[in-house]
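For this view, one protein chain was removed and the others were kept in their places.
So that you can tell them apart, the chains are marked A, B and C in the order they are listed, and the count of residues begins at 1 in each.
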Amino acid sequence: MTTLTRESEQPEHSEVLELERVTIRFAGDSGDGMQLAGTQFTKTSAVAGNDISTFPDIPAEIRAPQGSLPGVSGFQVSFSSQEIYTPGDAPDVLVAMNPAALKTNLADLPRGGLLVVNEDEFNETNLKKAAYAANPLEDDSLKAYRLYRVPISALNSRALADSGLTAVQIDRCKNMFALGLMFWMYSRELDTTTHWIEDKFGKNPKVAEGNKAALKAGYHFGETTEMFATHYHVPKAKLKPGLYRNITGNEATALGFLTASKLAGRPLFYGSYPITPASDVLHELARFKRFGVKTFQAEDEIAAIGSAIGASFGGALALTGTSGPGLALKSEAIGLAVMVELPLVIMDVQRAGPSTGMPTKTEQGDLLQAMFGRNGESPVAIVAPATASDCFHVAIEAFRIAVKYRTPVIFLSDGYLGMGSEPWLVPDFTTLPPIDPDFATDPATFKPYARNPETLARPWAVPGTPDLEHRIGGLEKADITGNVSYDAANHDKMVRLRAAKIEKIVQDVPDLEVAGDQSGGLLVLGWGSTYGVITTAVQRARAQGKKVSAAHLRHLNPLPANLGDVLMRYDRVLMPEINLGQMRMLVRARYLVDVVGLNKVSGRPFTIAEIENKIAELVG
Amino acid sequence: MTTLTRESEQPEHSEVLELERVTIRFAGDSGDGMQLAGTQFTKTSAVAGNDISTFPDIPAEIRAPQGSLPGVSGFQVSFSSQEIYTPGDAPDVLVAMNPAALKTNLADLPRGGLLVVNEDEFNETNLKKAAYAANPLEDDSLKAYRLYRVPISALNSRALADSGLTAVQIDRCKNMFALGLMFWMYSRELDTTTHWIEDKFGKNPKVAEGNKAALKAGYHFGETTEMFATHYHVPKAKLKPGLYRNITGNEATALGFLTASKLAGRPLFYGSYPITPASDVLHELARFKRFGVKTFQAEDEIAAIGSAIGASFGGALALTGTSGPGLALKSEAIGLAVMVELPLVIMDVQRAGPSTGMPTKTEQGDLLQAMFGRNGESPVAIVAPATASDCFHVAIEAFRIAVKYRTPVIFLSDGYLGMGSEPWLVPDFTTLPPIDPDFATDPATFKPYARNPETLARPWAVPGTPDLEHRIGGLEKADITGNVSYDAANHDKMVRLRAAKIEKIVQDVPDLEVAGDQSGGLLVLGWGSTYGVITTAVQRARAQGKKVSAAHLRHLNPLPANLGDVLMRYDRVLMPEINLGQMRMLVRARYLVDVVGLNKVSGRPFTIAEIENKIAELVG
Amino acid sequence: MVTAKRGEPVGVLSRKDFVSDQEVRWCPGCGDYSILAQTQKVMPELGIPRENIVFISGIGCSSRLPYYMNTYGFHSIHGRAATIASGLKAARPELSVWVTTGDGDALSIGGNHLLHVLRRNVDLQIVLHNNEIYGLTKGQYSPTSEFGKRTKSSPYGTIDRPLQPLSVAIGAEATFVARSIDADAHHLVATLERAYKHRGASFVEVFQNCNIFNDGAFAEFTAKEVRADRTIVLEHGKPMIFGKERDKGIRLNGTKLEVVQLGNGVTETDLLVHDEQRDDPSIAFMLSRMQWPECPVALGVLRAVDRPTYDTLMTEQIEHAIAAEGEGDLKDIFLEGDTWTVE
Partner (left out) sequence: MVTAKRGEPVGVLSRKDFVSDQEVRWCPGCGDYSILAQTQKVMPELGIPRENIVFISGIGCSSRLPYYMNTYGFHSIHGRAATIASGLKAARPELSVWVTTGDGDALSIGGNHLLHVLRRNVDLQIVLHNNEIYGLTKGQYSPTSEFGKRTKSSPYGTIDRPLQPLSVAIGAEATFVARSIDADAHHLVATLERAYKHRGASFVEVFQNCNIFNDGAFAEFTAKEVRADRTIVLEHGKPMIFGKERDKGIRLNGTKLEVVQLGNGVTETDLLVHDEQRDDPSIAFMLSRMQWPECPVALGVLRAVDRPTYDTLMTEQIEHAIAAEGEGDLKDIFLEGDTWTVE
């Protein structure tokens, strides 16, 4: 941390400290517009050239009573001059717009952390709603923090006194005041947000002006008051050059599936039933009518996958999507898809279970359901994105496998990835390899269950193709002809063929790459949304000279061909999972390697520290 | 095999050979009454003091065209003077009532086997239906067998010529003729069947007389014609003394559940949707109204388990039952049962999958679905019966665990057990330990999610109990209070508590016992319906001096506490499964032991020989 | 476990006895608050011991209601409340079992169970909070959303034609079918009480305002100012009159219902007289179809016929079996079929 004097004419009462990375959490009532303040800060920092990572913390309740604890909504943004992979463990700065927000978020703020509160909201009623016996601003329960009491509401209304807005409208602007203050504190420009305000409220100039005024007021408050002795500057990060946008995992997923349909030249069909946290993907795809995307909001998850299987039979790029409980309902129909061997992608944005569990919280608890949640031997392929932007590429990969191998593929995302966001280097469509649907058309050679020797895939013969009329279904099929068969030897053969086909996919699975040492010491093996924390924790541990390396699985079934060899090369293997050790079990069973687990099932992602501590425990 | 001359006055044209064990297969058209002939032979042999084991081979088609290959129905009965555990690999005798029956069953008859055919049915049309180019009785395609051509139809009609029955009615009696012939060939008395005929057709004396006449005619045909140079005698077996009846696995299962409800003093509620091969259990339980059994034929499997969960909430002994595809549909609701921690037994009579698969064929393919087929971490207990009569005891065990630990328990039977039959030593109800529902009643101490430290079970507080009003559901529960909770630490704790509760059950799981050597050599480890073949194969291998032992799992989750130690004591472990190695994977993952698999997924049980060969391959 | 006959008061319970200790968590202004309040108000009237009352729900905003009732409760999984309630009622006929559900919960994922619980006539009270939207999942269209509605999941408008909950119920052989409005406390209380009094499956649709995602969905005819003229409250045995001035009526003209202005020739005697007990459900079906602006929307009890209930039939079968065959004895069953003794 280096102090520097700013080259500027007018005298600066406040010095500027340069920081590598800062994490801010905006917290307030659902009504306070914290998501908005957070996303605006994110965009501005991105445009300013930082690497960024964010995570919203939206209340489970639809709209809990104003000022209540369950009503608190938060948004955390981390911005840095280095590459970052997570929104940060703990905030450096907490902006608390009311007592409830303070109560629910303070525990995450490290002692010595910067705490900005809207003191105007710390009144009797709000304190009671937040179950505060005494006003924490009055007693010294906060003395461990660098507390700044700002009368945000009052200052905001004063600034907007003659804006011509109603009291309620004025109060709604106070998130902009808080945002402005943070912009000043981290030496940010206001124009990105100013433009956004103008777009958003263009039709309503008064409101637009009000918001801009509040934003400026907050900024100037920081600049002019003597309250803050220092403010900060986080320099540009060195990022891969190119055009970026901020994207959430669910957005990236929707775009990935859309792109896959373009690559295959087949329309995308999405059969789904709304469920948190997967619904966003339905909302996104429903907007893409002009791409020929067909979204079918089914009566339930069974109808959703049924419709997708029907669409796949018809030659569409068929997708169904849900979260854990919905995947359970799709179990039987996934078995049908395994038997009829049609391309199908099943998206599961995992949430905390079992049962309804905690719908808005994240988890990796559906892996074994994805692997085994069906009657009989019914293997499917499984892929899992590692980051929000990775969802785009893995979504395409899912369809690539599904179409090439004529098989259901489960796309295993989670709430943390789906709702979290990060910068996305916008890809160039023309560089992406096409997907070949390779429909059967030749009656002379057509046999419904004859297989491509290279992939073991059967032909995709869609209705409307002359002289390929045939019948498929859920009863066991005779090899080659696809007729119904109860023959004992045939069944044993088909069971093994279906398994072998999934194993064949390994030829398209890139070998597992290790970041760090290619052998010796500890290997931290992860899959899915733990990528960010594992990468960061391992980098830090290595920086401290620890002999530890990291590897990450994107293909969960089949696993990379070299996984066994890789595991053998290390003294120990650690597998952090947001479950009780589901992938660990699969790896142990397959390779008989004594993989150690780090498991946390709290509905929250791991913190970098949690992984670092475990590493320290294992390699000292 | 010792020859003996029968002490009897009248001269015997045919000598009597004493045999240890004989296996007969009756095969004919679905309309030919083969199941009936088979069960009658079974009862008579049982009454005669043999140990017996049977398996029906019922066609998949509802009623395929008469004389067609898919229309063939078979029944195999094995009877012995020693304890036996299987209906035998291959028949010693095949009774084929028509060409189709010969075509579909001949492959199973060892060369030199006894082959009795009803030559009257070997006419043009029937041969065509059976896809025989030429009449196998005419060419010498059967010369490898001891072929007996009996004009069963003709002899039967002649015998019943003046019975006053119609031609059709007379023809229906020909199964009795065949049965009578077999009775003579194996020196059996006719009276058990004679009495049965009198009961069955009491109201219709003509038909009764007709059947008896046909039975006698068959018997005398054997006695008087010179056709058969020898006939046979299988002496009494040394069986545990007591009262016996013949019972199928599904019957034993139904009786076990009924008995459990008596032991608990709570009414049995069965919510189910018909499905092969589980429907019999519904049919059985529906008969037990006078026991207060309530059967609810639901609109689907989801409603079936839903109704059972509701009944369990109400304090009934709640059961739901199905086969693989139905278990898939119940997945989500099983997760709810895990979350609300209510006693519930889920019966799965497994059949060949995936998807609709081969409904009438057996498989062990649902184990991993039972273990993991739900979203999130949702552990349940799993038990599996080893034999048809064992279904009775394991059904009771399932409820014992469910009630004591307030948890769903999956009872994993299969089509082979469910449809197969064996003698059942009728138990003495008074010797069975009671099951204590232990309802909560004390408002002073009641907390919905407080746990019994010994079992980690929560209280079972049923509606109607004053002042215990409380609310349960599928959202995560706060420890102790059971209120809805999104607290991170609480979720992690509850996930681990639910897992720990299932692990606790191990205290009620008897240690695994090994039949054979207590260490060294090969251990053959099995579960479910492979018990009979494994036991027999290992006995035979040991008789040949091979160092091989056997152990069988009845509790699949949690596994017996000593399993790990047991596995370590042997040089190698072999696990035969009618799947691709599902339990093997669990055992490998848990104990890191390189268990070898013997896997066959043909819809049929293993033969003893298949296990013997694998043993030979492993221990030479 | 205590049992009580319908209507016979037990102790003196008040509304407060039915308020649980859980903080109510719906959006301020949500119609569910009123439905909850009326439900709590009606409970003491029923004269059942509190411990004999059970509320079972699926998933949805509406389905949280059981948490707020100080009775036994079960917040189950999406769409399955009717199945759990059927099992509970079959096992414990003496309990008063209520099902709380939403338009998505009951008619989308739960549609099949609704069909079957109604045809079986299980003695339950099923209250459907119809807000014509998926509230909990934040605003997708539901099976009752109007055709063409733009929502998060239908940015170009829906292409699904909506279901009429009461028509579905009548098509499924429902024995009791009624409709009320969240805002009409008095009518809602009366309707819930009627539902309870009915022996069999009682199906009640309540128009419920979701002021966040579908505000004012019913306002066009339920708004205080217009309600009298745009809805008709059906009363058994009474001619179908409505309007602020009670000057309009419903007439059956051949095969069609039509609205008539009373006076100049048209008298009450020309009007259709409401008979909720008609054996043939077709007229009730007709009434379930009445829609503003063509017709006033029907409120109150459209159909209430007496049929044996599933749960009582089940109990009777058992009693008869025992009377006829005697209490079951395991030995008899164990020894069915041929037995033999091994010495």
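Going forward, a contact is a pair of C-beta atoms (placed from the backbone, for glycine too) under 8 Å apart; a residue touches a chain by one contact, two chains touch by 3 or more.
What you see is a predicted model; the values in this text were computed from it and never measured.
Colleague: Of the chains that are displayed, which are in contact with the missing one across the whole complex?
Modeller: A, B, C
Colleague: Among B:Ala64, B:Cys173 or B:Met358, exactly one should touch the missing chain; which is it?
Modeller: Among B:Ala64, B:Cys173 or B:Met358, only B:Ala64 touches the chain that is not shown.
Colleague: In the full complex, which of A:Asn105, A:Thr276, A:Ser307 or A:Ser413 touches the chain missing from this view?
Modeller: From the options A:Asn105, A:Thr276, A:Ser307 or A:Ser413, the contact with the absent chain belongs to A:Ser307.
Colleague: Touching the absent chain in the whole complex: find that residue among C:Phe74, C:Phe207, C:Tyr310 or C:Phe334.
Modeller: Here the residue in touch with the unshown chain is C:Tyr310.
Colleague: Can you list where chain B touches the absent chain?
Modeller: Chain B touches the missing chain through residues 61-66, 68, 70, 273-276, 279, 282-283, 286-287, 289, 295, 297, 299-301, 325, 355-356.
Colleague: Can you list where chain C touches the absent chain?
Modeller: Touching the missing chain: residues 107-112, 115-116, 119-121, 143, 156-157, 159-164, 167-173, 252, 254-257, 272, 275, 278, 280-283, 285-286, 289, 307-308, 310, 313-314, 317, 320-321.
Colleague: Residue by residue, what part of chain A touches the chain that was omitted?
Modeller: 43, 46-47, 49, 192, 196, 239-246, 255, 258-259, 262, 267, 269, 271, 288-292, 294, 296, 298-300, 302-316, 318, 332-333, 335-336, 340, 426-427, 429, 462-475, 483-484
In the analysis below, only the chains that are shown with their structure count from here on.
Colleague: Which integer distance in Å separates the CA centroid of chain B from that of chain C?
Modeller: 45
Colleague: Distance between chain A and chain C based on Cα centroids, please, to the nearest Å.
Modeller: 40
Colleague: What positions in chain A touch 2 or more of the other chains?
Modeller: Residues 70, 325, 355-356 of chain A each touch two or more of the other chains.
Colleague: Multi-chain contacts in chain C: which residues touch at least two other chains?
Modeller: 59, 77 - these are the residues of chain C that touch more than one other chain.
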